[in-house]
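A protein chain is absent from this complex, but the other protein chains hold their places.
Letters A, B and C mark the chains in the order given here, with residues in each chain numbered from 1 onward.
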């Protein structure tokens, strides 16, 4: 290998209003997918609604699930306007190559080697092929991606066919000589069967595969794209997504649909979740299966709608009033969204409880190329009335799970109630009934065997150090293991897919003889840490 | 003392639809107050909206704050219809005297001695003096209360003057011979200056004394009576209570009023609190002083609106999404409601934060006679802009408290924001600003010296056993101390008036060398226990 | 089988917690009559309510039901109907439930025109919480401790708002006339789309003066208008005591029917296409 070839390369694309940087990132990722590479794309935006400065961060690799980017190999800018806004997100090094359009203006001070500027504007004016695509062609050439793939992906994306002149220009661009020092990607080890998916889509897929057929929701960043993905697909499967007037309607519509026997969900982000706690509490009391996807963003309040955080843990665990046991799960990475979402549906249907699925902006809006994701299994059928005694909706049972009828079923009529109730659903204030139902609602969760999905673990069983994380930080913790190993630290990463009901005994067992346990979380209040201690 | 005289007596009054048992309890308590006794009145109702079975539980004593009732001395029933509903709340013993109207029907099986039935109906028909009042007169005679006081209280209550015949009848009733075995109360040690007050009123008083002048709220049991008490008094003080269309409006109206510089509040119960979390989070982010009174009832969901519980602890601590530090306090008894409510206002105004005041149905709707309650001090003035630099609403300061201007102030114009913001209030997604403001919001609470009010403690400093409780269970814990002492256990009761921010160091210090710590709480999920461990 | 059901067969054996003389008894009767008349199967009917005295009604019927949250009867009913279009879904509740905390859902349900019947028992008071003003309370009613000087806010006009919001069936009934009311509820259930019924239903406990409604109500004197504006004018001109169906118009029911055509495999396959 006389040439500098690598299994992983990281490229940052920058530009301001209307430069098409977001699109360029998507096209690059998909073009690489077709060549057989894996990859990842994240984006960052300025405050403008549209047309502000944009950065696309693309990582390409020959193996899936590459570790977090620690340094960019290539930074390419169509213009540098307000690019300093991204400086904190853009680690570079002496080997980083920086290339910009000829008229990009003054760049921020980035460590790296500046390459010859690219003159793109005139050709754009002459051929109509925009600078973003020309830049992409240059990069594809340098990275070793093919013109054919690029043309296919771009014409699909822009719903257009490129004319002769455009093709000729792009062929020319892709042949732009590589400045020395720009590394090449190793040849791909993979066909073109891999998937191009983001966390929102992977979540939606799992929900549908497990059986969700009704959704009601109100748009909110960063959950909107999940809803937009679901809407036509739900309809295609004979279901429906209702755009509700607000989050109070959303959660209660989902409750109504599920009461009707149809697996139902809503999705939102922090502000919406805060509004839904009364409805979630109703689902707890009336024992209605329900999935609430919370795509976390920065808080508190309206907070930072486009940024990621894990600080909605406590509200998800403890938001509804009263003793309101329910289930909270979190996907341990983007590809895990499908399995965890499917699991959420299964748990909801089986345990007749609301399940909050804690996604994150960082999972939801990160697009990856990955091996095909296994389908989530269909949720088990709800416990059905047996018919041998007068039907009691809230009958006390050893497992705490009472058979659940649905309207239309013969002779199992009942009234679901959010007031405390007797076993047949009649409201009561009697202490004995309250104790019975409270303990039933708690027991059905505490006694459930959540199985292997509860926690994930990677690393030696007898490791000295255990890193505990959930959500998007589990892959981060895993990536840290090899670094720790090289530093001589024997470490293990434990990922919490199941956050509630708490599993102190299982966790203690999992932690084994670790001498040191570190909780890794993205919350200023150390929410997970305090929760695990309680 | 040849006669059986006692410092404390407990009387239960029972009756069904329209019997006037609730009123009878209130008249008995106030009549005893005028005689110089202290006392307590709680009530229990059947499920009917109005006119169902009712029980009034009255305790009279020569000293204030008598311990919880362990056995009733006297059970008096106008009729026994559905009285078995109250059996669980009605501990009796062999010495309990049971008396009923002649036509009361079949009673539940209660341990005790049944006295001669009282024939009241015919006299009621002849004089118009209802049976409840006649029964009261009989009881007053037995307990040693005066006809004059009874007549005064009753005529004030019914807004009527009693005629000759009625007075004669009641004089006759009060002279009803005492069955043997009914104990007498010791003579009172007190004048008639004591107060007749319930927890809702004591809370309202503290709020007003500390400076609340605006409230917005939506009715909900058991907070409604607090609001109804406040409404005319706020207007009388030049303020206002707005009956809002819902809880979302309530909390946000209170935010708006406080933004305007007027100390503001709302009050609700669990379902309403669940709806307010988004608004409370806004007050956290925009740093708006605000008091939210949560009169806890049984949950989850609509739950048990007329029953008490302490299971809203977690939602009060952790309901709002994101890292949303705020203050949670709880009164340690009925008389403590005034001081704690006043403190809540002071903390809100000083720390520019929402303060949730956790009351309980048991405090709110229990009426007591007690020594006059000290006035809560007026809240300190908000930190005002100094005027020497361009005003920055969210300026970073060592204490984390930024000067707060209000509309109308000269030259300190700013925009309050629930989006993350720079020090001058401009929205930003920059990580540095988020860190700065997040840490400022946390620091201002964590660094604050909450002083002696944070915890209450009773019992020897070096006690072996510490009972930790909050709210209405602190008096219960205190009452247990003497029992424990007689059993040879050295115990101390610690009451948590401050629930958040958590004070682990202070708590550890307070617990001292205790060998055993018991957490006493009314929540099936052991919410306080887990919280204190985290 | 269901053809033989009598109104009383639609009643459960639970004892209502309502006060003697409460108007809601009449509404309960009327609903059972309508369901019996329509020969609905008890298994195919669901009553959805909020919280309040009136919202207790589902438990007194022997059908399916959901006694949900204060103000949220309509969303639960909408979710159910959309998921299970073959059911007869009746949403019920009070004036506080529907027009105070539930106002937004009311607006949007009128607009959406999902095939639900919404029966509001209007007693111009929050009964369950012991007598506070509701949006339909007269501004000068001074018996509420929460608003001792009266609300001094003009009362909410349920039928007027329903019309402005686009409800396709709007009627006013009286609980003291269970037969007339049963007929109205029958029409409302049969109407395809969202049908709104404001039922004057007295609260003798907190509004004893409503016992007079018996003589004030004008039965069936509102003329049916298919024109929204004409209906609005009629409601506007009325003193609030006329009853009848004031508006009925068939317009597309939501959601539109056609759905389907995709498989889970199609959906998964698209990630590598």
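FYI, a contact is a pair of C-beta atoms (placed from the backbone, for glycine too) under 8 Å apart; a residue touches a chain by one contact, two chains touch by 3 or more.
The model shown is predicted, which means the values in this text are computed figures rather than measured ones.
Visitor: Consider the whole complex, including the chain that is not shown, and state which of C:85, C:166 or C:204 touches that chain.
Guide: C:166
Visitor: With the full complex in mind, choose from C:29, C:55, C:113 or C:243 the residue touching the hidden chain.
Guide: Within the whole complex, the residue contacting the unshown chain is C:113.
Visitor: Which one, B:177, B:193 or B:488, makes contact with the chain that was left out?
Guide: Of all options in B:177, B:193 or B:488, contact with the hidden chain holds for B:193.
Visitor: Over the whole complex, note the residues of subunit C touching the chain we left out.
Guide: 100-104, 107-108, 111-113, 135, 149, 152-154, 156-157, 160-161, 163-166, 228-229, 232-233, 236-237, 251-252, 254-256
Visitor: State which residues belonging to subunit A touch the missing partner chain.
Guide: Counting only subunit A, the missing chain is touched by 47-52, 218-221, 224, 227-228, 231-232, 235, 241, 243, 245-247, 271, 301-302.
Visitor: Going by the touch rule given at the top, which residues of subunit B touch the chain that is not shown?
Guide: 192-197, 201, 205, 208-209, 213-214, 216, 233, 235-240, 242, 244-246, 248-262, 264, 278-279, 282, 286, 372-373, 375, 406-411, 413-419, 425-427
One rule holds in what follows: only the chains that are shown with their structure count from here on.
Visitor: Determine the centre-to-centre distance between subunit A and subunit C, using the mean Cα coordinates as centres, and give it in whole Å.
Guide: That pair's centroid distance is 41 Å.
Visitor: Where the centres are mean C-alpha positions, what is the separation of subunit B from subunit C, in Å?
Guide: Here the centre of subunit C sits 37 Å away from the centre of subunit B.
Visitor: Name the residues of subunit B that each touch 2 or more other chains.
Guide: 47, 271, 301-302
Visitor: For subunit C, which residues are shared contacts with two or more other chains?
Guide: Correct list: 51, 69, 71.
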